[in-house]
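A single protein chain has been omitted; all remaining protein chains appear in their positions.
Which chain is which? They are A, B and C, in the order written, and residues in each are numbered from 1.
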Amino acid sequence: MGDHWGTLFRIESFGESHGPGIGVVISGCPANVPLDFDLIQQELNRRRPGQSRLTTKRQEADKVEYLSGIYSGKTTGSALTMIVYNTDAKSRSYEDFQDLYRPSHADFTYEAKYGIRDWRGGGRASARETIARVAAGAVAQQILREFYQITVNSWVSGIHSVRLPLTYGRYSREQIESNEVRCPEPKFAGQMIETILEAQRQGDSVGGYVSCRISNVPAGLGDPPFDKLEADLAKAMLSIPACRGFEIGSGFQAADYKGSTHNDPFVPAIRPAGEKQIGTNSNHSGGIQGGISNGEDILFRVVFKPTATIFHDQKTVDRSGAEAILKAKGRHDPCVVPRAVPIVDAMAALTILDHILRQEAYHRFQPGISSERTFSEPFRLKEYDHDTKQKQ
Amino acid sequence: MGDHWGTLFRIESFGESHGPGIGVVISGCPANVPLDFDLIQQELNRRRPGQSRLTTKRQEADKVEYLSGIYSGKTTGSALTMIVYNTDAKSRSYEDFQDLYRPSHADFTYEAKYGIRDWRGGGRASARETIARVAAGAVAQQILREFYQITVNSWVSGIHSVRLPLTYGRYSREQIESNEVRCPEPKFAGQMIETILEAQRQGDSVGGYVSCRISNVPAGLGDPPFDKLEADLAKAMLSIPACRGFEIGSGFQAADYKGSTHNDPFVPAIRPAGEKQIGTNSNHSGGIQGGISNGEDILFRVVFKPTATIFHDQKTVDRSGAEAILKAKGRHDPCVVPRAVPIVDAMAALTILDHILRQEAYHRFQPGISSERTFSEPFRLKEYDHDTKQKQ
Amino acid sequence: MGDHWGTLFRIESFGESHGPGIGVVISGCPANVPLDFDLIQQELNRRRPGQSRLTTKRQEADKVEYLSGIYSGKTTGSALTMIVYNTDAKSRSYEDFQDLYRPSHADFTYEAKYGIRDWRGGGRASARETIARVAAGAVAQQILREFYQITVNSWVSGIHSVRLPLTYGRYSREQIESNEVRCPEPKFAGQMIETILEAQRQGDSVGGYVSCRISNVPAGLGDPPFDKLEADLAKAMLSIPACRGFEIGSGFQAADYKGSTHNDPFVPAIRPAGEKQIGTNSNHSGGIQGGISNGEDILFRVVFKPTATIFHDQKTVDRSGAEAILKAKGRHDPCVVPRAVPIVDAMAALTILDHILRQEAYHRFQPGISSERTFSEPFRLKEYDHDTKQKQ
Partner (left out) sequence: MGDHWGTLFRIESFGESHGPGIGVVISGCPANVPLDFDLIQQELNRRRPGQSRLTTKRQEADKVEYLSGIYSGKTTGSALTMIVYNTDAKSRSYEDFQDLYRPSHADFTYEAKYGIRDWRGGGRASARETIARVAAGAVAQQILREFYQITVNSWVSGIHSVRLPLTYGRYSREQIESNEVRCPEPKFAGQMIETILEAQRQGDSVGGYVSCRISNVPAGLGDPPFDKLEADLAKAMLSIPACRGFEIGSGFQAADYKGSTHNDPFVPAIRPAGEKQIGTNSNHSGGIQGGISNGEDILFRVVFKPTATIFHDQKTVDRSGAEAILKAKGRHDPCVVPRAVPIVDAMAALTILDHILRQEAYHRFQPGISSERTFSEPFRLKEYDHDTKQKQ
């Protein structure tokens, strides 16, 4: 039941770590969209294991194949199916664990829920499941960019105790991809890489933060009271493996403010003709007010816990409930955060595109979504720094 | 479209601040449940305005009436409808604002979305909408407690800079209700109350934190990969007005740990016969692993921003896009956090009950949900303090 | 769970025959639509009991009141709630039946499902539930007519053995409303009325047929493979109390044809510029091919069984399973078919509008829905008569 995401642009995910493959069906994909297949593969490459020394040594090309929904390079509007077949699945590494519950993994809970589990590589609980999200999200990102001029950019804003001074900088995809940790500030990137490598040397793991900026979002997206835009983004993010928290705009630091400094004053803004020329002079709201986008950039941050797999002996219990020691083996990431970046991009794009289509349904009655929005930004605030609570 | 919540235990909310009333339809409510109507009213009383000097002076009894779904004091299984008629709606206070966009309110975004808005008291965007959640949540809480022995308890864990030392204490509903700020630690409660009254004197507002503990949750709730239990809780919370962030278990502090200290070791646990006797020796996971409850208490925290309405003059623009000054009037809370507590309780209960029914659907195939779970707690960790990163 | 209908234009229905009232929440209603409240009441008047000598003597004005979603006479886009309070509910008539299962009523099945039932007047199973459909359908019909020039017209095409020679004539709402049985052919109307009155005199009941023509439907509505337009129409109709069958176009007579005579040849058609100028030269398809509307009128027919309540003694069993005799009392229709006409109109309108919004969501990618469609009809076939299998 929990395998799908979205209302109009819907995805259905399937597959296990050590089964034949991981796939996704997009239902409700707009028709007539010419797809850039290289870009889809490129997003999967950003997610794939073995891409750098920071990631697991499992080597998978993660090459995507298309099973339906495309004709002559365009979407047909019918269910679009993509699959990545598994090629480097080594179940043997997991055999020793099949009767043990690995701490802070999903072994115990899957078995508690279903009464059965595919223990090979985590089965359905494996982070390989996110291939489905990234592939579908790559399609969504193309549609957002080409038809709505909306871009989604996430980056690593913290690894363990190394954190960017600015939570919400303004970075290009190229800056983000300029190093293997996906932190667009080179100096901090170096420290983050060193932190990860040090954890790896210790057989340990670390977590961190991903910040996300969605630019050029039209005002009017989100469906209160329950499908508020930030609510759907929060669900999108917390559904990503290892994610432990989500905050929008000022987030957990909102409590540090008083209303008089937290409110975002409205100001006249220079925008293309036909758009209401109103912006805000700060963005503590993170681009969403009352559950609906206000035309400012959407800014949110998520946190990922340290990878549960470590190379220390750990106390646990076995399926009979008896105490046991887990001796770690296999191939794992000392830190999932750099590989989480394309997943955050994907889930954000899937959420925004779905809400755009929901809003488009009413275009004859309600203010439309201009396809030619290119906001000028004189009104945009100086960067907001959540960590120091200082305007720069 | 965004007016409903839930899959099996579904609620549909309706109503505006200054319309005839606020109501809710519960569809998929279990039949044959004897309702304690006083308890439902009591939850609404915890939410209602005018309950203490900390809240808005709008005085509403918020008396709930029943329009359908009940026969002889029991639920019939058919749509159960509750309504609270509005009685103290004073639209006049808002007339001066009808052409202004109040900063960090939803005036601008509703108009950007719908091209029309009911400006009286915030209309649909008013926090009076949460009456629907609290009424339905009160039904859910009764069912959880009576049929599944599950309790939900939220409390104020921070107001502005006053914060509890322990994020996740263990408090009874009586302790929480022992003061008007709903902070179960009397010493901190006093400081919080003073903080709110001081903000009120300044014509300003403050935000804060609500912590929540859901006790006695059976293992097995949650539907990965997208309807993970923490994902649905995150959406539930971010859909509450003024909520800006959500974290589960160690949350945003997860990045401070390494895997070796963050993992929750499994330990044998003493539970009633028939249950798998396994627990964890710490609870950084917040009771959820891989998106599925593991039988430990669910622990999460949310943040609320300072109320957007303040009694200072504020810069803004009017509907024509021209600069303007907003002079505040009306009746508002200097801090919504104490009144948010029953709303957090409600949304948590709605989410948990829905996932229980989803799991119950498979009871013939998968491990069942015992109705007689009363966990002993020898294995439970000492309280975990997120703020100091110390085990107490 | 089964209380809602629709995906974007969604309705949630609530209420019982002898409870406070029957209501409906429309979620996803387009904003900015000026409503003609008289027309909504008028549709309810077409459904209300006591409107003629052919119907139950229960007298209810069925006056609709508005609880939310309207501001200054226009829809706001927020949940729109309507309610009809019950005023002439006489539970006493039902007291004698409360331990008996009335044959072919829902008493037994509701109790088998829920373990409890509100026996007063059928409770939730009462046809008074259809007030919700008719009220919401009246809103949908207004939107279809004003924004899309689409009209829905149903009429009685048969009562017991009296049947119209043409299944799918072309009738105006005025012709249909010209008599109390809602048959637009006066000669047959007279015979139908006599048939109903004769059944009434015998203490018996009769059923019949309703035909429906939806005119000016744009091509492109319907979502194969599962949400085909005829599939959703079929569900819409079979959800109406007492409905026992649905057929589209040639329907059950399709088997009488061979492919060579059943196929609808495409022909060039004169339509407004911008539309693909293609029609069909017959309409056995009933306006839907492959689950998607083709621009021709949609034609379908439904059948209603004789009312289950009759004024004869009937054998049955009581709640203990013992044999018993049911002696009929109360106020009922000898034939529900004339009052079913506005319900068929309503459900058809709700279904079509929902599919329009679903298609509008993709307007930027796929062929749009012109708001100025006024098909000329040179290509339209002569009326098709399903009963005689003759072209007229």
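Please note the rule applied: a contact is a pair of C-beta atoms (placed from the backbone, for glycine too) under 8 Å apart; a residue touches a chain by one contact, two chains touch by 3 or more.
Bear in mind that the values here come from a model prediction, so they are computed numbers and not experimental data.
Asks: Thinking of the whole complex, not just what is shown, which of C:Y71, C:Y114 or C:F188 touches the missing chain?
Replies: Checking each option in C:Y71, C:Y114 or C:F188, the one touching the absent chain turns out to be C:Y114.
Asks: Among C:H18, C:R120, C:H284 or C:R339, which residue is in contact with the omitted chain in the full complex?
Replies: Checking the options C:H18, C:R120, C:H284 or C:R339, the one contacting the hidden chain is C:H284.
Asks: Tell me which of B:F37, B:Y66 or B:Y362 is the one touching the absent chain.
Replies: Of all options in B:F37, B:Y66 or B:Y362, contact with the hidden chain holds for B:Y362.
Asks: For chain C, enumerate the residues touching the unshown chain of the complex.
Replies: Missing-chain contacts on chain C: residues 1-5, 7, 13, 101, 103-106, 108-110, 112-115, 124-125, 129, 132, 158-161, 199, 202, 204-209, 219-228, 230-239, 241, 244-252, 254-260, 262-268, 276-278, 280-281, 284-286, 288-295, 303-310, 312, 314-317, 321-323, 358-359, 365-367.
Asks: In the whole complex, what residues of chain A lie against the chain that is missing from view?
Replies: Interface residues of chain A facing the absent chain: 1-4, 8, 10, 12-16, 19-21, 23, 25, 27-28, 31-32, 65-69, 71, 74, 76-81, 83, 113-118, 123-124.
Asks: Tell me where the left-out chain touches chain B, residue by residue.
Replies: 7-8, 30-33, 77, 147, 357-358, 360-366, 371
Note that in this section only the chains that are shown with their structure count from here on.
Asks: What is the distance, in whole Å, between the centres of chain B and chain C, each centre taken as the mean of its C-alpha atoms?
Replies: 40
Asks: How many angstrom lie between the centres of chain A and chain B, each centre taken as the mean Cα position?
Replies: 25
Asks: Name the residues of chain C that each touch 2 or more other chains.
Replies: Expected reply: 8, 31-32, 77.
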